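Yeah, one chain of the complex is gone here, protein chain that is, but the others are all in their spots.
The block that comes next holds chain A.
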Amino acid sequence: MSQAIEYKYRPENLNESAPNKYTEADLTREEMIINIGPQHPSTHGVLRLEVVTDGEIVVDVVPHMGYLHRCFEKHTESVPFNQGLPFVDRMDYVAAMNSEHAFVMGAERMLGIENDIPKRVEYIRVLVAELNRIASHFVAIGTYGLDIGAFTPFLWVMRDREHILRMLEWISGARMLYNYIWVGGLFYDLPVGFEEKCMEFISYLKPKLKELDDVLINNKIFVERTANVGVLPRNLAISYGATGPVLRGSGLKYDLRRVDGYSVYPELDFDIPVGTGAMGQVGDCWDRTFVRVQEVKESVKIIEQSLEQLTKAHKRTKDFDPRAAVPKKIRPKAQDFYVRAENPKGELGFFFRTDGRSDIPVRCKARACSFSNLSVLADITRGHMIADLVAIIGSIDIVMGEVDR
């Protein structure tokens, strides 16, 4: 059955397989290299940080990743679009619905069927994506509190996130990796009674968000730890391709749901919160977290409007088939295509090349938002304390599954 793994231990193995960028010769007398990770709670996954420090001051940070590299791009070169979809779930595993939405939109636009999708399907897609956005932001906010010493908010948001996961499980059958949004439609219509339960959840959630403001965002200890820490100037953020709450925290009103206006987002009323530097400077860790909390409130607004639509104008009917527009064969004509969508963490883009002869893309590159967002780390950490390094990583909100793909 199982074969014995012969792992020959040699002390220099690590240096060869994951070599440091800095050597002793690069350092001055006061400096030293500290290795954080790959297994460390504050790195949010298997991320290894090579930190050059002068006492407690961070001189440089070199992130080393690839520990969760599961060959997404190689896999998609051998499976058809609909079979590639489950791999997309596993990239950003705390916001799988949003990633699916982006991938599916790309395939639909390439096929030219994006206008055949029924409105009810589009509203359900937006509904589940926004539910998942709340869940993803809850993980970000909760674990961020945990990183810098606030335990209670973590338990509170995880409790509320569990409600969302249960609802999504009711819809799709899976807690986190759904494979629910299909090219051309959905796996199933919403279960009977879902709209009422979801409405109930929203009215439960609203006062909890107020509590979250009080216990975490406006908490004096939290503000002291995050304000004026890790300030990311707007120009630097754009140059690094940082998007999502990281870019909006730096004060730029840039949200693809508004800029591109995909799906039914143009019909919905919601604001785009930006960082204003209310507690410190624009673009500090507090601003980024503040933007996430505000976005949860905006998502609640979107969910309410979608539910309104789903119970009135686009009501459930007996003969409604969410798979009506699902194509038998997903074979787009030969083209290069770049599609993007607003994920909880930023711009998730897919570059497709198809040859028109098979269902399998010739190339599918994922432009992961966490990947680009993480690359700002070194520039905004230099000169801070090591404890602030932990605060900055948490405020960027990375998911290693998406960084490594």
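Just so it is clear, a contact is a pair of C-beta atoms (placed from the backbone, for glycine too) under 8 Å apart; a residue touches a chain by one contact, two chains touch by 3 or more; residues count from 1.
Note that in this section contacts and distances are computed from a predicted model.
Asks: Missing chain's UniProt protein name, "2Fe-2S ferredoxin-type domain-containing protein", "Manganese transport system membrane protein mntB", "NADH-quinone oxidoreductase subunit C" or "4'-phosphopantetheinyl transferase"?
Replies: "NADH-quinone oxidoreductase subunit C"
Asks: Check the options A:93, A:188 or A:337 and report the residue that touches the missing chain.
Replies: A:337
Asks: Among A:49, A:65, A:85 or A:325, choose the residue that contacts the chain missing from this document, as touch is defined above.
Replies: Touches the omitted chain: A:65.
Asks: Per the definition of touch given earlier, which of A:81, A:123, A:222 or A:254 contacts the omitted chain?
Replies: Checking the options A:81, A:123, A:222 or A:254, the one contacting the hidden chain is A:254.
Asks: With the missing chain put back, which residues of chain A would touch it? List them for me.
Replies: 1, 3, 5-8, 13, 16-19, 21, 65-66, 69, 71, 73-74, 109, 236, 238-241, 252, 254, 259, 334-340, 347, 349, 351, 353, 362-363, 365, 367, 371-372, 375, 379, 404-405
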